[in-house]
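Other chains of the complex are left out, but the ones given are in their true place.
Residue numbering begins at 1 within each chain, and the chains themselves are lettered A, B, C and D in the order written.
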Amino acid sequence: MNELHLFSMVSTGVAGLVIALGTMLPAIAMGRAIASALEALARQPEAEKTITRTLFIGLAMIESLAIYCLVIALIVLFRNPLLEYFLK
Amino acid sequence: MNELHLFSMVSTGVAGLVIALGTMLPAIAMGRAIASALEALARQPEAEKTITRTLFIGLAMIESLAIYCLVIALIVLFRNPLLEYFLK
Amino acid sequence: MNELHLFSMVSTGVAGLVIALGTMLPAIAMGRAIASALEALARQPEAEKTITRTLFIGLAMIESLAIYCLVIALIVLFRNPLLEYFLK
Amino acid sequence: MNELHLFSMVSTGVAGLVIALGTMLPAIAMGRAIASALEALARQPEAEKTITRTLFIGLAMIESLAIYCLVIALIVLFRNPLLEYFLK
């Protein structure tokens, strides 16, 4: 069952790579959004409610991109439907 | 059935690569849009309704691009129509 | 049927590459357009209707470019007309 | 029929590459044009009709470039005239 072993290795590598690459740029984007929010708060402290609400919804949208990567990484690790062809 | 095994490995790698690459630049674009929205809110707090509505529709459009990538990644993992030629 | 197997692998890779590359720069372009729209809203809130209409038509035009890539990726996966030469 | 199989693979790869590369920079160009249009609207809201008309004609011109790439990609996939030399 050498192929199964190779497939396990490849899957582990893919899952790691996906989550590593897939959270890189969302992190940068979140940092930029938060930085702008803080700068905006410094200029208009009385608009606090609007700014934080806009920021949190925006962060949730960026977070969703990273969650897609997490989902694919978890599928590859836990429930890869292609794995069954190695077990038959 | 060695080809089926190789195909499974390639599919896993392609799915991972698609979602990792496909969420990178949408994340950056979202971050930029949110940053501009917050800056706009700081300058014109009274235009809040228009700004957040424009932002959310724009974020949804960018999100749709990432969802295309997710769809292709899930098709490759779960329902690749080309897989049947390996099973016959 | 070794060629059919190789063709399936190549097709899967091409479909993944097309959608990953094909949504990258449209996402950046959308982010830039939305950022400009929000900046314009901050400067001329009373021109809201014109600005959002122009933005949404523009986003739809950029979206169409990504949809071309999605169409080609789906054709390659599901209905590649060149596949029939492998099945005869 | 080995050459026909190789030709099919090459054609699929070429079609994918053409549409992926061919929509990248038109997307960037559209984003830039829309950004300028919105900035112009913010500065001269009363020139709205001229600005949007100029923008939409310009976007259609850029779109036509991406459509040329789509046409070539579809010809390569569906109706490549060079394919007949492989079938004789």
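One rule holds for everything that comes next: contacts are C-beta pairs under 8 Å (C-beta built on N, C-alpha and C of every residue); 3 or more make two chains touch, one makes a residue touch a chain.
None of the values given here were measured: they were computed from a predicted structure.
What's in place is 4 chains of the same protein, and the file's complete complex has 5 copies in all.
Rule of thumb we're sticking to: only the chains that are shown with their structure count from here on.
Take chain B out of the picture and the remaining chains divide, by touching, into A | C, D. Although chain B and chain C carry the same sequence, what matters here is overlap: shared residue numbers make up under half of all numbers found at their interface. Centroid to centroid, with C-alpha atoms defining each point, chain A and chain B lie 10 Å apart.
Chain geometry summary: the mean Cα position of chain A and that of chain C are 21 Å apart.
Annotation for chain B: residues touching 2 or more other chains are 11, 15, 17, 21, 24-26, 28-33, 35-37, 39, 41, 43, 51, 55, 59, 66, 69, 73, 86.
Chain contact topology: the protein chains form an open path, each linked only to its neighbours in the line. Those residues of chain B that touch chain C in the shared complex are 3, 6-7, 10-11, 14-15, 17-18, 21-22, 24-26, 28-33, 35-37, 39-41, 43-44, 46-47, 50-51, 53-55, 57-59, 61-62, 64-66, 68-69, 72-73, 75-76, 80-83, 85-86. Residues of chain B touching chain A in their complex: 1-2, 4-5, 8-9, 11-13, 15-17, 19-21, 23-39, 41-43, 45, 48, 51-52, 55-56, 59, 63, 66, 69-70, 73, 77-78, 86.
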